[in-house]
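Okay, so here's the structure we're looking at.
One protein chain omitted, others in place.
For reference, chains read A and B in written order, and residue numbers begin at 1 within each chain.
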Amino acid sequence: MQEHFQHLYEALSQVDGYIYPNEIDLHWGLMIVLYPYITGLVAGAFILASLERVFHVKVLKPTYGLALLTALAFLLVATLPLVSHLQHPFRSYEIFMTPNSTSAMAIFGFVYLWYLMVVLLLEIWFDYRRDFVIWSKSSKGFKKFFYKIITLGINETDEKSAKLDDRLGYFITVIGIPSAFLLHGYVGFIFGSIKANPWWSTVLMPIIFLFSAMVSGIALVMLVYMVVSWVRQVKIDMKCLDTIAKYLLVILIIDFTLESLDQIHRIYEAEESFDIIKVLVSGKLNITLFLMQIGIGTIIPLLVLGLFQFYKPSEKIRKIIYFIIGAFVLIGIFFMRWNVVIGGQLFSKSLSGFTSFNTVYSGMEGSIMGAVWLILPLFILTFLLWLMPPWKKVEFHN
Amino acid sequence: MGTNRINKDRRKFFQTSAALIGGTLAFSIIKPLELLAQSKNEVAKDEKTEQPLWGMGVDIEKCIGCGKCVEACKLENNVPREPFYFRTWIEQYTVKKDGDVKIESPNGGIGGLKQSVPDEDIFKSFMVPKLCNHCTDAPCVQACPVGATYISPDGVVLVDETYCIGCSYCIQACPYGARFMNPVTKVADKCTFCYHRISKGLEPACVEVCPTDARIFGNLRDKKSDLVAFMQKHPTEVLKRHLNTSPRVFYNGLSSEVR
Partner (left out) sequence: MPKIIFRLLLSFIAFVTLFVLIRQFVIPDSFGKYGHYRANSIDDNKARPLFYKGEKKCIECHQDIYDLQSADVHSEISCETCHPPIINATSDCKLNIPELKGTIEFCAQCHTKNAAREAIGFPNIDIEEHKGNKNCIECHNPHAPWELTE
């Protein structure tokens, strides 16, 4: 606690203008930045997978299974930053036991559960069920045990059952698209519904969150596909990669348009809060907003991907550039979350001053914990890929 | 023989587990019904005794910024001494002749506020005590995911310390900065109108110690209370009216600079 006070005294000495005395402590830190970031990756990856399934974009086939498993790996971790940020993490079950129907955060718990249990797990299950049966016969040890359990005792591998799996899986994916929209739109609503905070309170917040989620998810799947192909020593399907990049470009344009619209609206209306937001954007957020989010995360990818629509350099160069652009987009979206969550707390609700954010390394809300929550899904993904490799699936339908 | 015994054991196992599950199910069906029956009785009892509706008046024209209320509040409610935790605080507004507004509240006003602007630059200056506004449509109560903060039947926004999960969502939702995360209890903390005092017929500690009677506490439903008289006599205003939170803390002499 003394350390925390020390930290706050430091922040107190950096206060600029007037802030309410209770605002010196930034209540939402890195963990709440990670939470919408990770949830966004899930929603984005899932939507990319759905493109192949529902809209029959056949070129994306090589990434379908990867995208689903990526979504699952990140979804399993999505709530952990939230829990580690709670002051009483052991009371977190209360959100499910006595959810307050008017609270955006409480309903998110159920949206999350719906998405995990009904959409993602089921879709993956239908996709893999037949393979689980086949694999359970050919493998040993833990894998065999896992496959046996997960089949729920259904051992059919005939054409009829496979067709049924496919139909049910398709049905779940159709439900899944609005669910993924709901999942991440809802995360935006958690911020957008706070009328006390003029930086958050905008009706566009859910839809901006949604499109930025799709941007980040697509970029992530692109990177995962490249890394996995490289590790497996297989050739990257350039047609697939080019198509992903094209989708990335389109969604990025929509995302950027929406965010610009939001800002232009703010500037034109110039409400009571505008003066402080102007100072916030040009001062405290100038690096994270203009350089990281807009420059690296948006403008450079837009220009490069846009150029690729007219002029395609050689495959080798394209691969390298796609990799860099994917990483840039992921960094950009991270800072977009940062600018929303941290930026929204840097200025006082009295609209007349600023506090500052000081990085902490240790503790439940420190950067080290943050790194753990970002790396953990990659380990889970590796495990999932080992357990149920999409490339070893037995092809059945065309 | 052997298989027979196993079968018997098995049967016994199934019997006990069935009984256990059945009992649990039966219990869980009865339990909520029990609750329903109970709650009906309670409500009936409450309707007979007229509930008060607590509120506070703050007279800016009387506040001298001595900080006694802030000190008393911290003592009475065990609020940590560090200058980051306040259930109530006083802001001094100084409008300068060049139009700039300077707002100050060093240590929430404990020890008395001191004027930092030279006299010749001052256009006007006044003190604004702040506290939880006990909103009728409280954004914090709306935002709490688990129902750990609520409006009591007599109109006071309270926190359930044993139930709060410490997510800070209510702190984000409060437009007045009236909430903080208590570093000792690790739950959201805020002004309760000294609920433990008012329920015993005493005044909140800040009202008790205010030397100039700048704070008026009372029952909004009691037409003879000091608070109602104060509201009849003065044009009163609430903070951040545009947010439509319908506060129950009313200010007299609120200048447009106050935010």
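We adopt the following convention: a contact is a pair of C-beta atoms (placed from the backbone, for glycine too) under 8 Å apart; a residue touches a chain by one contact, two chains touch by 3 or more.
Please read all numbers here as calculations on a predicted model, not as lab measurements.
Visitor: Could you tell me which of B:G67, B:G155 or B:P175 touches the chain that is not displayed?
Guide: B:G67
Visitor: Thinking of the whole complex, not just what is shown, which of B:S105, B:N133 or B:T192 touches the missing chain?
Guide: B:T192
Visitor: Considering the whole complex, which of A:L122, A:I190 or A:L249 touches the chain not shown?
Guide: Hidden-chain contact among the options goes to A:L122.
Visitor: Since one chain has been left out of the picture, which residues of chain A touch it in the full complex?
Guide: Against the left-out chain, chain A lists 93, 96-98, 100-101, 117, 122, 129, 152-154, 156, 161, 164-165, 168.
Visitor: List the chain B residues touching the unshown chain?
Guide: Spelled out for chain B, the touching residues are 24-25, 27-28, 31-32, 35, 38-39, 42, 61-68, 71-72, 75-77, 92, 94, 111-115, 117, 119, 122, 124-127, 147-153, 158-163, 192, 195-197, 199-200, 202-203, 205, 208-213.
Just so we're on the same page, only the chains that are shown with their structure count from here on.
Visitor: Quick one: in the complex, what on chain A touches chain B?
Guide: It comes out as residues 1, 4-5, 8, 12, 17-25, 27-28, 82, 85-89, 91-92, 94-95, 97-100, 102-106, 109, 190, 194-197, 345, 348-353.
Visitor: Mind listing the chain B positions that touch chain A in their complex?
Guide: Against chain A, the touching part of chain B is residues 82-86, 89, 91, 101-105, 107-108, 130, 139, 141-148, 163-169, 171-181, 183-184, 186-187, 243, 259.
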